[in-house]
Structure formats: C-alpha cells, structure tokens
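Omission of a single protein chain aside, the complex is shown with its protein chains in their original locations.
The block that comes next holds chain A.
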C-alpha cells in the first residue's frame, strides 16, 4: 500500500519535527539570539573591543547606544527593510511558532525523501535498520556540506547566498549518490566510484568571502557549529528510527 507508505513517512517526519523544536530551543536558538545581539549592535566595531566583552550575557550590555552608532549592517536585508512588525516578515507573530512550523515542514520533507530513497532502491526501513538510514542521511545532509560550509550564525561573513546553496546541493547530491554506491551496491567498480563521489565535492572549494572578519566571537561560532552538528545527528537518528517504526507498524512487515 503505497499511500500508507507515504502517510507513514509523513507521520514519522511530523513527529520528529515536533520533537526537535524544544531541543532547538534548548541548545541552538539561544546561540542564534546571542549572535543577533552582535548582528544588530556590533557590526563594524573593532574586533578587539568585542572580544574584550565577556561571552555570555554581558554582550547584551552592548546595545545600539554603546556603539557610537557605528556602521550597522543588517544582514537580514528584507527583514530589516521593515515588514509588518519589528521589521520581521515572518508568517507568525511568535518565533517559536515559526520554528515549530519550519521543523514540521523540514521533518516531513526529509522523511519523505529518505522514504523515497528506500523505496526507489528497493530497501525497507525498519526499526532495526532505521538508525543506519538516519546516519546516512546525517552524513549526506549535515556532515558533508558542513565540511565546506560550517553551520553559520547570523552576522558571520559569508559568500553569495546562491553560490553557497548550489555548492551545498551539489555536495549533498554527490554524497548521497556516493553512499548509495558504496553501501548498497556490490560491484567493486561501483563502490570505487562511490568513494570517489564522496571526495569530489571537497575538491571544489566551497564559496567563502574574501574578508573573514566577523563581529561574532569565534568561541560562539565554534559552539554553534558543534551544537548544530550534534543536533543534526540526533534529528537524523530519530528520523530514521521513527521511519522504521512507522513502516513496521503501518506498512506490511515484509519488503
């Protein structure tokens, strides 16, 4: 029953999306909000000054007033240009509601895609193999692109958005194809090709800006990059397990 298959994947994705929202709020959103303090107030200030400040809450003392109205570059172009409320064009009043919605949509999307890959390659995701499928998703969609484009905070120096998105998508597609050839195929030639596919994206340098100076303290950026990858790993393992459980329960037991 393929409709049941799709619904099971959808349910697993939505479930994990709900589950991830408090985890994001525990570990990631505070770091993003912290970075936004630097984004709104601290850009263009001599880095030494910023680094003197203690890392944590004293950053909030660096309000706009503190900075002799320094050169403020709002990285959120469209948002800062003035939307409905506080220059925010978000679909929801509440930031948490937006995060929850985005998590639901992202979870459902990745669940459908992971389920689709299993269906197209003729494999079944079960509770027993779910974590492995999830880890493969993590490798392709979090880990490999993070090697070239580490998870970034607002206000960090970045290259052109579209160029980065193209590099990201290229890396994800090649890593996923490489993993497929390496793990699910038997022929040595195909496996060698798969290993090559894993390496190739990293031979093309990911787009980086010429000027790397950043208002974000490096410690904050490092903390966020690690937290983002760890949260990503958790998301993918949970997604794989939920997909497996949903398949076991709602779709026939045998592939």
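Note that in this section contacts are C-beta pairs under 8 Å (C-beta built on N, C-alpha and C of every residue); 3 or more make two chains touch, one makes a residue touch a chain; residues count from 1.
The rule we apply is simple: contacts and distances are computed from a predicted model.
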Checklist line | Candidate names "(4Fe-4S)-binding protein", "CbtB-domain containing protein", "XdhC family protein" or "Helix-turn-helix transcriptional regulator"; UniProt protein name, chain not shown | finding: "CbtB-domain containing protein"
Check: Among A:120, A:189 or A:203, which one is in touch with the chain left out?
Finding: A:120
Item checked: Among A:41, A:134, A:151 or A:240, residue touching the chain not depicted -> A:151
Checklist line | Footprint left on chain A by the chain that the document does not show | finding: 1-2, 5-6, 9, 24, 28-29, 32, 75-79, 83, 88-92, 95, 98-99, 101-103, 105-106, 108-117, 119-120, 122, 124, 141-142, 145-146, 149-154, 158, 161, 164-165, 168, 224, 228-229, 231-232, 235, 251-252, 254-255
